[in-house]
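With one protein chain removed, the remaining protein chains of the complex are shown where they sit.
Think of it as A, B and C in the order they're written, each chain with its own count starting at 1.
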Amino acid sequence: MNKSEKNTSWKEKLHEIIYEADTKEGKLFDVILLIAIIASILFVILESVKSFDAKYHNFLNISEWVITILFSIEYILRIISIKKPFKYIFSFYGIIDFLSTIPKYLSFILIGTHSLVALRALRLLRVFRILKLGRYIGASNNLMLALKASRAKIAVFLFFVVIVCVILGTVMYMVEGEENGYTNIPVSIYWAIVTLTTVGFGDIAPQTALGQFISSIIMILGYSIIAIPTGIVSSEITSANAKPDLNTQSCPNCLKDKHKAKATFCYNCGSILNP
Amino acid sequence: MNKSEKNTSWKEKLHEIIYEADTKEGKLFDVILLIAIIASILFVILESVKSFDAKYHNFLNISEWVITILFSIEYILRIISIKKPFKYIFSFYGIIDFLSTIPKYLSFILIGTHSLVALRALRLLRVFRILKLGRYIGASNNLMLALKASRAKIAVFLFFVVIVCVILGTVMYMVEGEENGYTNIPVSIYWAIVTLTTVGFGDIAPQTALGQFISSIIMILGYSIIAIPTGIVSSEITSANAKPDLNTQSCPNCLKDKHKAKATFCYNCGSILNP
Amino acid sequence: MNKSEKNTSWKEKLHEIIYEADTKEGKLFDVILLIAIIASILFVILESVKSFDAKYHNFLNISEWVITILFSIEYILRIISIKKPFKYIFSFYGIIDFLSTIPKYLSFILIGTHSLVALRALRLLRVFRILKLGRYIGASNNLMLALKASRAKIAVFLFFVVIVCVILGTVMYMVEGEENGYTNIPVSIYWAIVTLTTVGFGDIAPQTALGQFISSIIMILGYSIIAIPTGIVSSEITSANAKPDLNTQSCPNCLKDKHKAKATFCYNCGSILNP
Partner (left out) sequence: MNKSEKNTSWKEKLHEIIYEADTKEGKLFDVILLIAIIASILFVILESVKSFDAKYHNFLNISEWVITILFSIEYILRIISIKKPFKYIFSFYGIIDFLSTIPKYLSFILIGTHSLVALRALRLLRVFRILKLGRYIGASNNLMLALKASRAKIAVFLFFVVIVCVILGTVMYMVEGEENGYTNIPVSIYWAIVTLTTVGFGDIAPQTALGQFISSIIMILGYSIIAIPTGIVSSEITSANAKPDLNTQSCPNCLKDKHKAKATFCYNCGSILNP
């Protein structure tokens, strides 16, 4: 066994641990990473609380450095152990890994980049990568298929909602005007979205009778059309759940498929189906 | 070929480009129009932002004139190229085209008609005309059928919601009175709609114990009855999706229709169905 | 034909006009009554708007007297033309008719009963009586059956919601206390209902970290459990819509019913079904 082969096998093992979850080591790596991510997010959150940061600033700073270095090592190992490093680096999770590791180093070089520090919250997105390999997906598999199937319809619906909000926002800008808080059309569109989605912050609210009348229409519209995405998804999930009643075998005689799960005879030609 | 024939064929070609999307030129026309509409809407929105308008007023003004002139030419070409011009002029889109083109000219004649300028946002409605010719409708075709089928039921529901809001609004006007912000019945009805649709701005909120009790009932009512439009639409979409499993052919022997899409034999008399 | 018979037939005709909508006169009566009710409601609403009332006080006052007298005559005719007057007087609509007619007379006798005047808004409930005889019910018939079928489940759900709100409201009273607006437990329960139903007025909002954490749980709970009434109603409407596929005839041989609407042979014994 020459050096190159040994090297490759070492890389392969690392790849198995980091990228897969079939082996004992792979699972252990995932669990440790999951704990590190959650701990790291907790530190980011606690750091933002002034009273907590004042007391435990040193502890938080050191913990953050430890986690940042661990993530940096992981990032380098991921690049080393994969065959096509650039494919990883420019993949979605590759960019997330980079963006969620770099802020601490930047805060060392550049003073006053406090706002960048919160980029570390992107680490939470990494949780999805780990869980993708896990058991949760089974439960939501049909759900994902249903959501994918209804993607186009939901997009048409959202497109319609946005156009309605732009038009009604502009109308409200004309009706209420700057003196009632509708300072410009973007703000009015923001208000229309707040109203149509039934959020209703109340930071801006109609003052004129006509404005309140138009608002009432927007609210009833928003209250009614929420039925549309709900109906689409309900229907897709119902049909996704109904499908498992058909099995995937094809008739040995006429090759028709989509037989009922418990059928013994082909619905098309009457031949006996394979058990 | 005399002049009249030549003229007609010229008009026909123009009609094909403007009103249809089957030819290459027709599609190009639609794409350009779509870009012009979206650019125009963006200018209307940006113009309303004071800080932006102050800096780029001349640019916005000139752009608006260019787009207005382009839309005016399009409007005239639409009238010329159609056989029954008045049918177009008084159609829904004809009126939208006119209303969304005229404000800029009016602002030239009448000083201080700033509020009319926002009428240009109606141009956004024109987007629907272009997309009607496009590919999005396929995705939402079943959806449209389902919504049409549930129109009557949704209307009954909205009628019920409005009556409930009028009665409860009046009751709240009696209970809370002017001193708590329920200045008159229309305002109280507006508040009842805000509450029933779960928007909840909070610009007006009940202050008395009885008012808060009635509000609680309105809120729980609104939270529960949203199930009704959702249920109607879900059910309609489910049945609209279920229908394509039946084909439209009828049995050559007994004339029964609504066979399963993949059926070979008639479910009624057992004759072989046409392939 | 003696006097008694003539009298009876006169009463019968009146009964037909007032209580039924089969004859031409009956329909006309309903339409006039509908217009009078809507006009009357508009007057009640407009009277509450101070600026409008100041200008047109006399017009509103006279109109109201005209409508009140008309409704009084109708009320008396309803009592005369029915065989069991007390059954009508103490029925739901009988009480509504009385309560919505009496306030104007009371305002004549007692000075300063302004708040009672709004009782006239109850007239709107009378609209349901007229429409019950009309065409709208057809569209919502299946819907009504579905809602009736899901009544018990919705009641259990609302019972659960109310208990959750009482417990969480009390917890928030303990956590936030009077200094943050949760002045007593009823107010806290009101706030819990505002939050759970996703209305969110914002007149009371949690200020402490623990209060905001509990609020977050209430909000996510409210956001999730709205799926329950929606699911119940969706499911009921779907099955109510699915039922018409079964016809009501029974097999002439074995008496089994619930055959498919288009079935020719009995699914149970194979006899030919009546066409």
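Going forward, a residue touches a chain if its C-beta (ideal position, glycine included) is under 8 Å from a C-beta of that chain, and two chains touch if they have at least 3 such contacts.
Note that the structure is a prediction, hence the values are computed from the model and not measured.
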item: Residue of A:I18, A:L33, A:I82 or A:V161 in touch with the missing chain, whole complex considered; value: A:V161
item: Absent-chain contact - pick from A:S81, A:T101, A:T198 or A:Q212; value: A:T198
item: Touch with the omitted chain, as defined above, among C:S40, C:S81, C:T101 or C:T198; value: C:T198
item: Absent-chain interface as seen on subunit A, which is shown; value: 41, 44-45, 48-50, 115, 118-119, 121-122, 124-125, 127-128, 136, 139-140, 143, 146-147, 154, 157-158, 161-162, 186-187, 189-190, 193-194, 196-203, 222, 226, 229-230, 232-238, 241-242, 262, 264
item: Residue numbers in subunit C that touch the chain omitted from display; value: 152-153, 155-157, 159, 163, 166-167, 170-171, 173-174, 177, 183-186, 189, 195, 198-202, 205, 209, 212-213, 215-216, 219-220, 222-224, 226-228, 230-232, 234-235, 238-239, 256, 258, 268
item: Positions on subunit B contacted by the hidden chain, ascending; value: 198-202, 230, 234
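Following the convention adopted for this analysis, only the chains that are shown with their structure count from here on.
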item: Rigid-body rotation angle, subunit B and subunit A, from Cα fit (steps of 5°); value: 90
item: Intercentroid distance (Cα basis), subunit C paired with subunit A, Å; value: 42
item: For subunit A, residues contacting two or more additional chains; value: 198-202, 230, 234
